[in-house]
Structure formats: C-alpha cells, structure tokens
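The next block holds one structure in the form of structure tokens; read it before the comments.
Showing just some of the chains, left in place.
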Amino acid sequence: MKTLGNPTQRLRLGFVGGGLESSIGSTHRYAAHLDGHFELVAGVFARDPARNRAAAEAYGIAADRVYPDFQSMAVAEAAREDGIHAAAIMAPNAVHVPASLAFLDQGIDVISDKPLAASLDEAEHLLERVRKGPALHLLTHNYSGYPLIREARELIASGALGEVRLVQVEHAAGFGTRALEQQGAKALMWRTDPSQAGASSVLADVGVHAHQLLRFVTGQEISQVSAELSTLVPGRISDDNAHVKLRLGNGARGMLWASFVAAGHRHGLQLRVFGEKGSLYWHQEDPERLEVRYQDQPHQILRRGEAWLSESARLSTRIKAGQPEGLLEAFANIYSEAAERIRARREQRAPSAQGMLCPTAEDGLRGMRFIDACVKSDRAEGRWTEVM
Amino acid sequence: MKTLGNPTQRLRLGFVGGGLESSIGSTHRYAAHLDGHFELVAGVFARDPARNRAAAEAYGIAADRVYPDFQSMAVAEAAREDGIHAAAIMAPNAVHVPASLAFLDQGIDVISDKPLAASLDEAEHLLERVRKGPALHLLTHNYSGYPLIREARELIASGALGEVRLVQVEHAAGFGTRALEQQGAKALMWRTDPSQAGASSVLADVGVHAHQLLRFVTGQEISQVSAELSTLVPGRISDDNAHVKLRLGNGARGMLWASFVAAGHRHGLQLRVFGEKGSLYWHQEDPERLEVRYQDQPHQILRRGEAWLSESARLSTRIKAGQPEGLLEAFANIYSEAAERIRARREQRAPSAQGMLCPTAEDGLRGMRFIDACVKSDRAEGRWTEVM
C-alpha cells in the first residue's frame, strides 16, 4: 500500500505548461501531489503573461518563481539553493524536446508528457543527450501505471498464458468526430496542426498510448508495420484515424487502431493479448477489472486489491479491493516511481524494481520510431515496413 | 411475432450432410423445424452407409429416401410427386458447389451453408448457373438473422448515426488454439486442409461471417483490402489468422480480424460501426443487446422485443423482451425467410420485404471475392488490392 510521504521530504517540482485551462495540467498536479512526493514550487504555466500569473497565483507559487519561458526557468532554478529537483513538461508536442534539453543541461531531472518529441530526428537527438546524463528523462505514459496493467504484465511474463501470439490494441476516441478545430476549439487546434503535432496527429496523440501499453504488457517490440493513416473528417488537415497491422519480435501478429473519430467512445483505450493458453482483456474505462480468458478453464475476473495479485500490482495500490481507484491514482503511481528514480539518482543508489516501471525517454523513442514506420508504410501503399 | 405454421403446409426438405455427429447439422434441423415451415423427408447424411442409415433412422426418414450421394438424391427426388421442395447443404466447403448444381439442375431450390464455394472460380461458375434460374440459391449466413442485427441495419439505413466512417468487425474464435487436427479432431481436419477448405481456411470458415455482417448492417461493399494471412500454430498447414484493413465503397475505413487462435474466446463474432454522430456495438455472445453510443447524447441499450424497434426487428422476434432468444431462433429466421422465398417463387409472386433479407448466392460471391483479394494482398506484401 502507498502512504502519503512526509512533506518535509517532498521533491520540488516546476511545471512547463499546465495553466488553469489545461486539463492535462490539472491531472499532473493531482498526480504529483497525491502521494506527497512532490511540491509544485515554480513554473511557466502559459505563454500569455496574464494567464501565467493567474495560474501561479491559483497554485500558490511565489512570484519570483513564475517564469516567462522555460529557458529562464531552467537557469534560474538551477542557480537557487532551493531550486526544483524536477521539471514536468506538459506543453504541446513541439515544446517537449527543447524544454527537456534546457533542463537536462542544467542537471534538472525531466518528467515529460508523451509523445517524446514532434519528430523522430528530434527524438534521436534528445536520446543522445539523455544518454550522457546525469539528469534523468522520464515519460508519463500514465496508463502503464494502472495496477491491473502491472498484473497483466506479470501474468504474461510468468508464462501463465503461454507464448504471446496475438495482440489487439486500440485507443479510439470520439473527441475529433467533428472538425471543431475550425471553430476555434483549442485542444483540437494544436492536435490537428501538423506543424505542432508532427507527421501523424492521431499516432502522436493516442496511438503511442496503445503502442506503449502493448510493449509494457507483452514485453515485445513491434518489428514491422503495415499502416494506413486516414483523414475521415472532411476539411481536417491532419490524419485522424490509423489502422496498423503489426508483426512482433517473437513472431506474434497484431492490430493497432488509433482514432479521434470513433464517435460515441468516451475514451477508448483497450488491450487484448492472446497467448497459447488464453488471453487477457483490459479496458481503461473499467480499469479495476482484468478478464483472464483461459481456453481450457473457466474465465476469471481479477480485481485490483485482491490478495492473490502480484507484488507489482499490490505496490501500485492504495485502497481496498471493491473501493475503486481511477486514473489519478494510476498517474500518481508514475509520479511516485519518478520520485523513486529521482531520489535514487541523488542518493547514488539503484532504484527499486517498482521505480524501474516508470517509462523513460527510451520508451518514448520506441514510440517515435513506430510513428515513423507507420508514416512510411502508409506512403508505400500499406507495404510492410521495418520499425528501426 | 412468428407463429408455428400449419404442418399440412410444410415445405419438404432434404439434407446433404448433417449426420448424427455433425453439430451444424443439428443446428440446421432445429432451425428448419422451429417455425414449422419445413419437414425433413430425405437426405444423404453421411458418406459412410452405416452412418447414413443411422442418421436417417434417428430423424425418421423413410428408407427409400435415404440416398448414397447427392446426385442420385437430386434425380430421384425430382421424379417423385412428393419430392423435396428444397435441399439444404451442410457438407464440407468443396461439396457446396457440385451439390448445389445437381439440385438447381433438377429445379430444386437450394439452401446452402456458407461459404458459397471452395474457390472464386467455382463461385463464379455457380453464379452463372444460378442467374439462369428458375431454382433459387439461398445462403444460411445465420448471424444476419438476429433481430438486433436487423435493427442495426435499419438504424444505419435511417441515417440516425450519419454516414458510416469506420467499421471494426471480427470473428475471432479459439477452437484452433492447438493443432488438434494432427490428433484426429475431425472438425479441425477439414477446416485446416486447403484441398477441402480453399485458399484461406480462416477466411472461408469465420472471416466470411464477419464480412457478411459488415455488409448486411452497413449496406456498403468493401472495395480494397490490405491483408495478412498467418499461421500462428506451429505445424498447421493452413492459415489460422487474418488481419485485414478495409476500404469501403463510400470511403469509410475498417478492420476485419478473423481467427481460429484467439485463445479463450468461446465464439468471438462482434461488430462495431461508427457514423458521424455515434456508433453501434453488437456481440454475438450477448445478442439480445445492441449498444448505441451517441457522441452528443447518452448511450442507449436496445433490447430485442422492445416496442420501439423497427418492423424488421419485430418480424424476427418470437417471444417477449427480457425472455432471451438465441442462435437457433436467429437461424430459424433465415429458414423462415427462405421458406417465404421458396413459396413466392412457386406461387409466382414477389417475396415479402422480410423474405428479401435472406442471404443468397450473390452475397456468397461477394464473400469469395473478398477472400480472393485478401489472398492476393497477402502475397503482395500487404499492398492494397481491389475487391472485384
């Protein structure tokens, strides 16, 4: 079970993005605070100075730690004795890499939202820098934080379902069903602008969640893809739907579906993994339930908090089975594991096994390579294309 | 509401296949009898004479109407004054076309199980014959018979969900998870033998169900496919999994997944159709429930038998909402509609609108063309391939 840490030992955190109108910003704040590992003390919350100040005031940030841009924030915080331990980046995709570099160069650890970068080149460049250290680059692939996703990972690793043969994964949402970006809807405007979102909007925004979930649970990498990227809403200038056939490292096959235009879906992330003996089913909108479907035995329902779950699932759990946890708790698991990584680096020790579950820039790079291969396959009439 | 017809007016039916060990044969018998439209009076139930006789006796067939082969059956029954009105064919795929031709040539209507044929050539040849008449060729694509599938078709046709943009359909079963055909499991032996099952076992066996459901509900044809056919169980000599990306006639996109190796799935046929305003979800294992997921309204659950369903759904219904119907009733709808078609032909009148819902050889030909295009795309590294 998690416990709220001692606030005197909280890590100091700064934000890039996360203003009052940002829904992902609010999620980051809840997640960072929940277990008591972080305290938000600095930030550049919005480009517009008035909005920046308004957010800072609402969050109780001292006036001298509200910055006009991430560059000045990185320099000033590095110079303070009570400077931030880590910077959390939740700005549009194109900001991820430049901001990450600014903090890494000052020795400040980075907790970045996904996707890692706006292009594969940028991602490769970032990885070169990250590998030099010493600062860490961690990625909030938040859905990896769900306790039953950890249980699924353990079940596959244990061989209980046999070798993985098939994976069907999708993150198909309905929020882009209409071209509201043409009517000024901000969240859709930057998501559907290739100059901000990169070569595939739909893969950068939701596809990488499905991709990471598949990798996290199966332990397999995707080796080849046959993809189609489509624009299904008239007038849209980016793609909004991706259908991808997959070949995995171990010879397994799969399909990944990413969409903005799955009308009627409220969220739409789900995973099915089929091994030789049975399969797993998990849906993010009902995250407290993992269905294990054996071929030659009755199907089972596993629930978060049950006594027979793996240690990895138990360490991701706060309250009892039957009393639901949700996304904030899953996201907070990622933040807690980020805290463990950050502390371990500063204490010059190896992080705990649980800390190692926190996704990193290496995972992000895999996501960018996947996007890149999909774009190439799409342009080559769907032909099978290697993922580097 | 259906009623059991007057047995004095029953149509006389003969079987090709459907012996005592045949599970599909038992389903056909239940379905043909349920509404009282047919009486089983003749047949060739098995190749083995002893098994043929045993089945005939169990079914109460007069000794002079048990035949050694479909050819002699077609000739003899055509010569009798009380000869069969229709022959129902439920033998392995390779028998479908030769048997169909034998009965058509004698003016006897045919009710064939799917797939239409073992190859596209054979199917085209059959269609040439069928189009000459006068006997009918009807196809028991049984899942089209479910009341809520008819409701789904009406909902799409009504425009309630707007233009169709996306279709995700799958028939992914687990019965071939192990290579039991190598241990003498008959049902798997002929299914995984390309000489009996055709160029793609998995598409001929389950893929065409998914294909037909998509067509029946959306009213759209598939124009192009990008397919991969795989053999995921070591030692198997046929394919056992197909992943197919779809382009539909109206520009919509989709995915079709057909499998024998979805371990843990008991049946695995499901359909999701996404329009501009919302989507439909239906699963064959829970067939009394149609989920309608609007983007800008609360989701709705429709159930068979409810007063507000379409006439087409109501005419497919026997008992009240809340008292479950199942596959036998859905299959019996197809048989009842076949009876209407057969009677209309003999009475030289147009069949009812409901009778026109019964799938035909034309539908079967679409299925064979789909399989053919998938095989070609698979051999061409997944490239997009026209469906003729």
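Just so it is clear, A and B label the chains in written order, and each chain counts residues from 1 on its own.
Everything below uses one rule, namely that contacts are C-beta pairs under 8 Å (C-beta built on N, C-alpha and C of every residue); 3 or more make two chains touch, one makes a residue touch a chain.
The structure displayed is predicted, hence computed values, not measured ones.
A.B. asks: Since every chain is the same sequence and 2 are placed, give me the total copy number for this complex.
C.D. replies: Copies in the complete complex: 4.
One rule holds for everything that comes next: only the chains that are shown with their structure count from here on.
A.B. asks: Which residues, counting only chain B, touch chain A once they are in their complex?
C.D. replies: 161-162, 165-166, 168, 174, 177-178, 226, 228, 230, 232, 241, 243, 245, 252-255, 257, 259, 261-265, 274-279, 292-295, 299, 381-384
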